[in-house]
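Would you mind keeping the following structure in view while I ask a few things?
Here the complex is missing a single protein chain, while all its other protein chains stay put.
Here is chain A:
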Amino acid sequence: RAGTKSVPVRLRGPGPLAAAGLKLPHAARAAAAGMLFYSFFKSLVGKDVVVELKNDLSICGTLHSVDQYLNIKLTDISVTDPEKYPHMLSVKNCFIRGSVVRYVQLPADEVDTQLLQDAARKEALQQKQ
């Protein structure tokens, strides 16, 4: 096709979502359907993360589950600044609506950014087509 940039595409080897550390057989289909970050977060279930919300509240906890809207459930939570935000003192587990998340802070050694970059590139290609 005229005008398409040539991007190195691995013809053999792990599918796009092995990038997220997943070895799911339907990984390629998931990436094509725009589910890259959903699958990425699923691979981080059980890890400790810090979720910063759009209202500036930061909640630290263990990632329990995530869904296709990137809603997040955290267990064993603690607010990073409990003096400023005593609002959640009696809360141990919480559900966070995806639409209010600003950042999710991840442990650097849990993420292979190179593979993630490759997977994102592949998904962008597939979405263009």
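Please note the rule applied: a residue touches a chain if its C-beta (ideal position, glycine included) is under 8 Å from a C-beta of that chain, and two chains touch if they have at least 3 such contacts; residues count from 1.
Note that contacts and distances are computed from a predicted model.
When the listed names "Sorting nexin", "U6 snRNA-associated Sm-like protein LSm8", "Programmed cell death protein 2 C-terminal domain-containing protein" or "AP complex subunit sigma" are checked against UniProt, the chain not shown comes out as "U6 snRNA-associated Sm-like protein LSm8".
In the full complex, chain A touches the hidden chain at residues 53-57, 59, 65-68, 71-73, 77, 84-97, 100.
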